[in-house]
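In this view, the complex is presented without one of its protein chains, the others remaining in place.
== subunit A ==
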Amino acid sequence: MTIHPHDLTPGKIAESAACKVHMLDPVARFSLRAHEPERKAVADALELDLPWYVGDVAKTGETEVLNLGPDEWLIVAPEGQTDFASRTVDAPHALTDISDRELTFRITGPRASDLLTLGCPRDPDSIKPGQGRRTLFDSATVVLWRDGENDFRMDIWRSFAPHAVSLLALGCAELAAE
């Protein structure tokens, strides 16, 4: 199954008895970087909770913050709710708008976690519900959020999305046929 970039609009991409793939509406997305000694100061200034453990997600209102590495967080917020981005932060840090870099897909269904194994070399069991990780899918870098046992979100760079999503769509059918 081939998916073209123009097929990628928010809504259903593929669905079977095994899993569903939906493209989600755009969100505001920021990359936040700071070293550990400054984490608390940056968190206080941004008025966000910055989780310490790699893979953990903290929620402040509707804003989610995922720790991607020892000095890296991914902030996702509803569009227009990005007050934190304009607050003054004195501590050394870097905040970069990457809202349009990725597209986000929601992967659900009884075989959602098996669907990921078609292209993801990481053990899905190692991501607990409520956590996230940066990993690969079909050789593209993605951020995988596990919102529930069978509920994932995948952020993927926009030009890689058609390729990766066509594999997800094919997998929906393949898993349903098992």
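Quick notes on this one:
As a convention for this text, a contact is a pair of C-beta atoms (placed from the backbone, for glycine too) under 8 Å apart; a residue touches a chain by one contact, two chains touch by 3 or more; residues count from 1.
Simple rule for what comes next: contacts and distances are computed from a predicted model.
Remark: of the listed names "NADH-quinone oxidoreductase subunit I", "Carbon-monoxide dehydrogenase large subunit", "Oligopeptide transport system permease protein" or "Sarcosine oxidase subunit alpha", the one matching the undisplayed chain in UniProt is "Sarcosine oxidase subunit alpha". One of A:15, A:56 or A:71 touches the chain omitted from the figure, and that residue is A:71.
Panel shows subunit A; residues 2, 5-6, 26, 31, 33, 35, 71, 92-102, 114, 117-118, 120-126, 138-140, 157-160, 162-163, 166-167, 170, 173-174, 176-178 of it touch the chain omitted from the view.
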